[in-house]
Structure formats: C-alpha cells, structure tokens
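Notes follow once the structure below has been shown.
Every protein chain but one is kept in place in this view of the complex.
Chain lettering (A and B) follows the sequence in which the chains are written, and residue indices restart at 1 in each chain.
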Amino acid sequence: MSRFKHLISIDDLTKEDIDYLLSKADSFLPIAEEKRKLKILEGKILANLFFEPSTRTRMSFETAMRRLGGDVINMTSQEASIVKGETLADTIRVVSKYVDVIVIRHSLEGAARFAAENSDVPIINAGDGAGQHPTQTLLDLYTLKRESKLDGVKIALVGDLKYSRTVHSLVKALMLYKAKIYLVCPDSLMLPEELLEEVRAERVEIEDAISEVDALYVTRIQKERFPDEEEYKKVAGSYTITSSLLENAKEDLIIMHPLPRVDEIAVEVDNSKHAIYFKQAFYGVPVRMAILSEVIEWKRD
Amino acid sequence: MSRFKHLISIDDLTKEDIDYLLSKADSFLPIAEEKRKLKILEGKILANLFFEPSTRTRMSFETAMRRLGGDVINMTSQEASIVKGETLADTIRVVSKYVDVIVIRHSLEGAARFAAENSDVPIINAGDGAGQHPTQTLLDLYTLKRESKLDGVKIALVGDLKYSRTVHSLVKALMLYKAKIYLVCPDSLMLPEELLEEVRAERVEIEDAISEVDALYVTRIQKERFPDEEEYKKVAGSYTITSSLLENAKEDLIIMHPLPRVDEIAVEVDNSKHAIYFKQAFYGVPVRMAILSEVIEWKRD
Partner (left out) sequence: MSRFKHLISIDDLTKEDIDYLLSKADSFLPIAEEKRKLKILEGKILANLFFEPSTRTRMSFETAMRRLGGDVINMTSQEASIVKGETLADTIRVVSKYVDVIVIRHSLEGAARFAAENSDVPIINAGDGAGQHPTQTLLDLYTLKRESKLDGVKIALVGDLKYSRTVHSLVKALMLYKAKIYLVCPDSLMLPEELLEEVRAERVEIEDAISEVDALYVTRIQKERFPDEEEYKKVAGSYTITSSLLENAKEDLIIMHPLPRVDEIAVEVDNSKHAIYFKQAFYGVPVRMAILSEVIEWKRD
C-alpha cells in the first residue's frame, strides 16, 4: 500500500515519508545508472501536462517512467494553448480517464492541488508558478544524502533567496533534518520573513560559507529583479563561484544548482571534485522513479 | 480479414460495419477501464499527423494504441507548419513507408480522403475541417449504446445545429437506427436543409425535450457566429443546461457533449446522474482501440 495518492507539496510529507522515498530511490539508482529498464510499470501510462515548458523536469520524468517499463503521453505546447479555452477541471477529468498518472506543470499557484481534486488518478506537481516543486526538493535532498549528508548538514544557500521557489521548499524540508543553514545573498534578495522565523539560519559572506559548509546551493539571480542593470551586474558578480573562490573550500564541499545556470558558476568549476550539479540533475531519474512507482501503487490498492 | 482499410467518413460504413465496430469496442472496454495493456499490436507504429491540434482526440488515439501494445509517433506542431511547404501527397507517401497506420487531422475538407489515395497504410480521419470526424460519431453511438439505447432512441440535439460537424455526422448515423430526433436551436443555427430532408426530426423547446427524450446532445454555440454580442448572449443563455431545467427530466435521461464545453452545461450538473459527457470522452478509448485493431488487421491480409 502506498503512503499517498498525490504529490502536491513537500509540506504534505512527513520526515518518514521523505526517508522512505529516498531509500526507494536508492533501490532504483542502479537501474538509472546502468540505464536499464524494469517491467514494474508495464502497461501503465503517464501523461505529461506541461502548460509551461521545462526540458529537464519533463525529460527526467519521461526517462523515469520508461525505465520503469511504462509509456508516456505528452501534451504538445500547441495543444496546451488550446486547452486553455476549457477549464483545467474538465481537462483533468478527461485525461485522468485515459491514463494512470498525471504530471502537471502550470503557471498558477494552486493548479496542481486543484487538479488533484478533479482527478481519478494520482497527480504529481512538477511546479505550479510561485507555488511548489516537490520533486525538485526531493532530488535536492537525495543529492545531499548521496553526496554529502542530510542530518545536521551545514548548507549555504547562495543568490536569490527571495523569489526562488526551489530554495523555499528546500529550506522547509531541511528543517526536518536539523540542518544548519547559511544565507548568502544581497539585502534585496533575502529569504522571506515568515521562512526566516522558522529556520535555524545565519547570514554570512560567500568566502566564509565556502570554508565552513558541507554544501553550497547556488541559484540564479535574475536580471528582471533589478530596476538598474548596473546594480544587477554588481550583485550578480559578487556571488559567482570561481576556482579561486574555492581554494579555501572544505575538502568534501559539494556545489549544487537546480539548473539551468547562466553564469553563477564559472565553467572552470565544472571539472572540480566539488561540482556535482550535473549529477544532481541525474538524480532526478531515480527519485522520480521512486515517486512514480509509489503513487501508482496507491491506485492499485 | 478486415471490413475496410481506411476510415474517412461515417457514410462509408454500413449499419453492419458500425454494429461490428461497436461490439468490438465492447470487447476492449474492460482493458480501457482497468487500464491494462494488450500485445495484439506489438511492433506496430501509429503516426499522428495533426495539422490542427486536438488534445482529446490525439491523446485518446495515443492511449488506445498503447493499450493495444503499439507505439506512437507524433508530428510536432512546428514540423506541421514546415510540412506545409510540400504537398500532403508527398508527406503521406513518405510517412506511410515508415509506419503501420496514420491518423490525420487537417483544416481542409477532403484532406483525409486525399491522404488515403496516396497511402500504403490505413488512414483514419480525425477531422478534416468542415468535413467528417467519424471516430467522434462512433464514440457518440457507442455512448448511446452503453448508457441508453441506439435503436429508436429519442435524442435532442441542442445548440448549434448549423455549423457543428459532429452533429451532422451523428444525425446521418442515427438514421440507420431509426432514431427520433428533436431539434433545439435558434432559427439562425438550424440544421442545413439537405439534412433536414433526410431526417425524421421535430423542432421543440428545450423544456419539452428534457421531459421527453432519452438523450440530450449538447453542442457549443460559438460567439463568432453572431454579428452582435448581445444577440449571442441571449441565444447562448437560453440553451444552458442547469439543474433546475433538469427537474422534469426523464429518470434515465443522459446528457452528452463532444467537449470542450464552455458554459452550455452548468458545472452544477456534473455530479447529476444524467451527466455522462466525461464518460463519453472516455469511450473514445475502446472505440479507437476497435478501429485501430480493425484497420491494421486489413493491412496484414
């Protein structure tokens, strides 16, 4: 029996749920690494309803489903724009009668939960606007578990801590693991007040973080957030991770990034032992295999 | 041996052909309902050539093909716009050498028949402009068979009877089953003269239809059909199906709609026992399974 039907928000999961999913991901890791195919979801169909495009997330869900032996149906972008003419509820009601599980990405916060209310089959939230993106958080946690540690991890969040959906979800989940959080950001991109209150966090300079922490979690600083381009350049530049900045890094520091990156991490860093952001993207496959097999299991019972 | 190679128009089918396909759909219904996968089309490939997008039709064809064990290749919308540079005949000649069956949707009436003339493999018409959409008609008939009755059914067609391709095809097929047809529409959206002459039909008010018929077939009234928006609103509003309108409905009345709906049927009606339009969309899966297995069978002989 499965622990849950839908995966809408990381907040819906207990620490036990998360631990369970991460150890399930462990069991799928060799399949994803050796690029083999199982038959456990043979005959099952996943529908990707991406109202907003996302290469990495969609392709890793599609890879995960196929490695489990299942089929995938994608809504095309042209179809997505047409579907907007009808209510999301109607679309979900119909598609949920065709397939076994739906992965949805939508520009509106709350869209995934609304979809779940209208669906016969499990809904997995692959990002709903400013809302949640729980499978990203789970793969972030899995990366920490595999490449560093989760319990009591010292992690610095770098860049845009104000608007980054990824950061907000991760911070909440890290609380479950008694992580120590370091905040590295300009004043204008500070973590929202309500999160700051919940969190065991300390604000530091990037240099101090690098010599102290187990993990750097770097995010993109978006130009649109700054009224003045000069101001943007000054800020963005001061958080760029370079080889020289890493000279004082802890031996086993890992550098994470949800990707895509622009220039927050210099290309020269890619070949350092610290760089694990591409591996992090890869971990999306075993984590999504765990999630898909879990929610579809629910349906069967 | 199969009864036909292509499925272009409902007019190409005899009553025996239709009955045969509907009973074949019956045999696939448990597979579609239990969302299982057969192997009878294993190794076969369906190409979806949708020159106009259509979520419901394409996704239910894709679902049907996969539940039969086959593979699906979709032309992307960007490819479709490029393909327009070459003749449809050339596109079909090439694609028919790759795959086992082609489903085509095109904006031009006659495109599907023209495709069939240039194809080595079966062509299924998924809508050609103002022309035909035979698989929609078959799933409409199947819905009547499963949820009400086909022979001598009393059915009211509601809304736009002038421009609706779906209504025109359905009316012709219903004649084979000695249906009694009630027409509920504004003067300006009346069934075309040539169909009226063929049909055993009677014009009634919506209230009278509801207390009399076995099935309501509701269609969308499109704003573009009215020069004056005020006129549109008046007309559209007077054909909206609401709970209060349904108070005098026959016990076993079913309400059908080809979807997408806008506001022809109030959301409050969705939970009534009469509402079967989402189930109707689902019936597209077993019906299209029947059609696909039938035409591909032909190819083998």
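What we mean here is this: a residue touches a chain if its C-beta (ideal position, glycine included) is under 8 Å from a C-beta of that chain, and two chains touch if they have at least 3 such contacts.
In this text, all values refer to a predicted model and were calculated from it rather than measured experimentally.
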Full-complex contact with the absent chain, from B:E42, B:E117, B:D151 or B:D263: B:E42
Among A:P53, A:G152, A:P192 or A:G237, the residue in touch with the chain that has been omitted: A:P53
Touching the absent chain when the full complex is considered, from A:R3, A:K180 or A:R261: A:R261
Which residue of B:V99, B:V167, B:L183 or B:I265 touches the chain not shown here: B:V99
Footprint left on chain B by the chain that the document does not show: 42-45, 47, 71, 73-79, 82-83, 85-86, 89-91, 93-95, 97-100
Touch residues of chain A, complete complex, unshown partner: 35-37, 53-56, 58-60, 62-63, 66-67, 74, 76-77, 259-262, 267, 278-279, 281-282, 285
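Criterion: only the chains that are shown with their structure count from here on.
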Rounded Å distance, chain A centre to chain B centre (Cα mean): 40
